[in-house]
Each structure stands twice: as structure tokens, then as C-alpha cells.
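Of the protein chains in this complex, one is absent; all others appear in place.
== chain A ==
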Amino acid sequence: MKRMYTVIAILLAFLGVAYFKENGGIVKQAKPKVGVLTLMHHPALDQIYKGFVHGLAKEGYHNGKNITIDYQNANGDQSNLKTMANKLVNENSTVLFGITTPASQALANSTKKIPIVLGAVTNPQGAGLVKNNKRPGGNITGISDQAPVKEQLQLVHKFMPHAKTLGIIYTSSDSSAVTEYKEFMKYAKQMHLNLKAYSISNSNDLNQVSQQMLSEVDAVIVPTDNTIAGAMQTLVKNANAVNKPVFPAVDTMVKQGGVATYSINQYKLGVEGGKLTADILKGKKKPSTTAIKYIRHGEPVLNLKQARKLGLHVPASFQREAEKYGEVIK
């Protein structure tokens, strides 16, 4: 009991001292510091970080030499994000880089002054991070990982001009996937395509929901969706069983048995983030006036093996494009 009162007394005394201590003295650092906060390990997210480091290096900022990169990973536990964000802000990071929406929100909530660069936030305005995607206004700007939805729909149409019904499947708790699904629906309406939506809450639902879907549609579209990416084999297995193609938004999913896509390269997205961060470090750009950057042109990726298996007619122009600028899996 005595010990408890002692601890309370120490805590209160500490808080008292901290309250009256002036917080003005910011230490000038010789090396600029870049704080990176990410939600968890995931192949795509790790690629973004690797690209980010490379993008900084391209602009002359090498980790350990003339900058320090402090990488914090919350391991999927969102209660860690706040502490880590505070740590990065408190150690006077010059620029912060947030990977995923919750990580970026934690950073945004910890500082209104230090510039924040977003990586892999599909819709910053929708996530409440910036006032306007074109003119952010505050201390935040960045790169959106939204896939080139319109290009992808046109591609599906090219492959299957006579398809009556297309299906889209996404995870309802994945905010990036939901944003893209809405975009897909919007463009499908414009293009007069019949697109039917199916949602799952976790990867265990995928088997059953996808079987149901495949009995009702001619082809399947998958947005940038972490959960489905992890369970892609299940979807492909079910689709192959009924001889119907899957058009995912991400290149890795094409490699796992999708047919074709215009994909955003996560690594390149990271590189863009690194370059933007370097521009801010050099004082060339200010977050408040730098619009959120979208990667408009995806990289063409074609899985020829899968297309042949399904007996699909591959548009020759797309195959040439993929051979020249993208990737063809044979």
C-alpha cells in the first residue's frame, strides 16, 4: 500500500515538474530526420517502404549518411500507433511518412506543423486527412494508391466485349478497397456496364461468396484489397472451376492467377513518396500547396498462361503493350 502511494506521488511530482518545465528548447539537429510510421508488415506495404528509401537515395538523401530514417511498425496493433506517432513527432522529425490510413491519421493527429507525406492512402480527403485532394491546405500531402480504375474497366471490356454481367468482390472493412469499389461502380455506370457487387468481412467468407458470385457473373473484378490478395488462390481455384476470368487491380494478384491489369507498382509508389519527401526536405515544395498525386498510368501486366487456360482471346494491342512496358507471365 505504501508502495502504491509512493508511485502515485512520484507520478504526480513528475507531472508537476513537466507541467511547469518550459518546452521551448528544440535541439537543432545536424542531420534531418525522416520518421516513417506503418500499420503492419504486408508485402505491398513493405515494398512501399523499400521504394521510399530508394526514392530518397535517388535525390541524394542516404539513410545514416546525411539523413536518419526512423522506421516504426505498429504490427497491426492500432493502440501502438499513437505512442509511435508521438515518439516520431517528439524527436523532431523533419518530415513524416505515413503508410496506410490509420498510421497517417495517427501522425496527423500528433502534429499540425511537421510536414506529413502520405503513402498508400487511397482517398486522403475521404479519410479526413486533407481539406481538399487538390489543395491540401495543411501540413499534409502525398501519393494516393488508387488504382487507375477507368483504365482497368476498359481493359476488362476489351477482353470481354460481350460479357453481360461483371462481378466485383471486396472486403467491407478495407477502406481502400471500398473507395475503389465505389469508383468502379461509378465508371461502370458511365460505360453502361452491368457491375454487380459482392462483399466479404474476412478471408474465411471468400470461398462461399465467390462461388455464389461466379454462378451469377461472366467475369470478376477485384480492387486493391489486402484480404483478397492474401486469399487469391481460393478465388482463382473457384473461378477456374467454372472457367471464368478474374481481373484484379494489383500485379501480384495477376501473378497468382488473375488475367490482366493496369497495376500501380507499390515500389514505384514508394519511390514517388521518397522523391516528394526529398523535395520537402530541400524546401522546394510545401504540403499545403502540393496536390495529392495520383499515379494515372498503371503498368500493363498480362498472365498469358492463365488466359490460354481459360481460352480467352487476348487483344493483340494489349499483349504488345505489356511486352513493351509491363510484364507478361507465360
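Assume a contact is a pair of C-beta atoms (placed from the backbone, for glycine too) under 8 Å apart; a residue touches a chain by one contact, two chains touch by 3 or more; residues count from 1.
Here is the rule we go by: contacts and distances are computed from a predicted model.
Its record in UniProt calls the unshown chain "ABC transporter permease", which is the match among "Adenylylsulfate reductase subunit alpha", "ABC transporter permease", "Alkanesulfonate monooxygenase" or "Glutamyl-tRNA(Gln) amidotransferase subunit A". Of A:Val34, A:Leu56, A:Ile69 or A:Ala106, it is A:Ala106 that touches the chain left out of the display. Of the listed positions A:Leu15, A:Met191, A:Ala241 or A:Ala291, the one in contact with the omitted chain in the full complex is A:Leu15. One chain is missing from the display, and on chain A it is touched by residues 1, 3-4, 7-8, 11, 14-15, 18-19, 21, 23, 41, 71-84, 86-87, 90, 101-102, 105-106, 108-109, 127-129, 131, 172-175, 178, 201.
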